[in-house]
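One protein chain omitted, others in place.
For chain A:
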Amino acid sequence: MARPAGGAIVGAAETTKLGVIKDQSALELHAEAARLAVADAGLTLNDIDGLATAGLPVITVSHHLGMRPRYLDGTYIGGGSFLLHLRHAVAAIQSGLCETVLITHGASNRSRIGRPPRITDPASPPGQFEQPYGAFTPPTLFPIGVLRYMKKYGLTHEQLASVAVAQRMWASKVPRAMFRDPITVDDVLASRMVAYPMHLLECCLVTDGGGAVVVTSADRAGAGSFPKPPVFVLGAGEACETSMVSTMRDLTTSRAFVDASTAAFAEARLGPPDVNHLMVYDAFAHLPVYALEDCGFVERGQAGAFIADGHTRPGGTLPMNTNGGGLSYTHTGLYGIFLLLEAVRQVRGEAAAQVPNVNVSMVQGVGGMFEAAGTVILGSHDAYTG
């Protein structure tokens, strides 16, 4: 069945450096990623007529790059913002608002050069109903439902730790990953407690870096005028649930994950068995557990055993977070662009830890702390036309 006219990623790049970057501001990391992604597409500044970004204002990034875009998207939901940007860009291109959209990310989250401050207004809902209880950063908020999940489904500490172990196996194959030495479940459980039940190795890195992608119409991408194989957007979804993780309707499942992934699968006319490769936003080790269930890859309560049994590791049935993820590769605060970039590399066939024959790659992003979600299903030309 022919798919509706869609969009495709024709340029993709990360900043040259990743991890600890002392000589570039957050804004310049946006800009370097942008220049590299546009070059990767074989295009120049004048070919770009749309800009989407998060973390810094879209006007700031546009001005810094010397752009005059006719399409702007500053949608911000947190780390998964870039997945929404991609969905919106495809719709904008389809409707003729623009032809080629650049999506950028840059963050100096570790070195804090030109990084906007994080302030919670004491009159906001979290300022009134979370912050007074000593909840103030992601580790003190995001895992708030994990113990309830463990009691409901019997997830063990060892199974949760196995998420970090599996991802380190992938990272050991990835030269750009920040942490590459293999670890065991015992290593994870022996690491410093950050916020019980989460140990240090179950929490993401804090790094500097950036990334960008270039999006255009599927027709133009399919015409074969770009240096790299285009990566087609087969389907996408977006959703939000709550402004406070403490008020999730059910602390053991993300409604936003369910809604966004359901929409993406419906648009792509695909289901979980069609997915060869999965990227899940892993700010903490429990996110892949929730996502595998909320996106329908496994039954409720089965994700911990699925991961501990090795299904997401190298050689497993569902390769997941093949760059090492936020736990081992990098995590700049708004990690979502790196999910997309690894999915693009896998579909192109140029990943450091390449999975054979990736035709369909799914990217599941979170916004805030289970506050929102974005899902994108990417595919090869064969998947797009098939």
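The definition used in the following text is that contacts are C-beta pairs under 8 Å (C-beta built on N, C-alpha and C of every residue); 3 or more make two chains touch, one makes a residue touch a chain; residues count from 1.
In this text, contacts and distances are computed from a predicted model.
Participant: According to UniProt, what is the chain that's been left out of this complex called? Choose from "Carbon-monoxide dehydrogenase medium subunit", "Lipoprotein", "DNA-binding protein" or "Cobalamin biosynthesis protein CbiM".
Facilitator: Per the UniProt record, that chain is "DNA-binding protein".
Participant: Would you mind spotting which of A:140, A:172 or A:262 touches the chain that isn't drawn?
Facilitator: With A:140, A:172 or A:262 as choices, the missing chain is touched by A:140.
Participant: Among A:90, A:198 or A:285, choose the residue that contacts the chain missing from this document, as touch is defined above.
Facilitator: A:198
Participant: Pick from A:16, A:128, A:156 or A:225: which residue touches the chain that isn't shown?
Facilitator: Considering all chains, including the one not shown, the answer is A:128.
Participant: Residues on chain A that touch the omitted chain in the whole complex?
Facilitator: That gives, for chain A, the contact residues 117, 119-123, 125, 127-137, 139-141, 143-148, 151, 192-198, 244, 246-247, 251.
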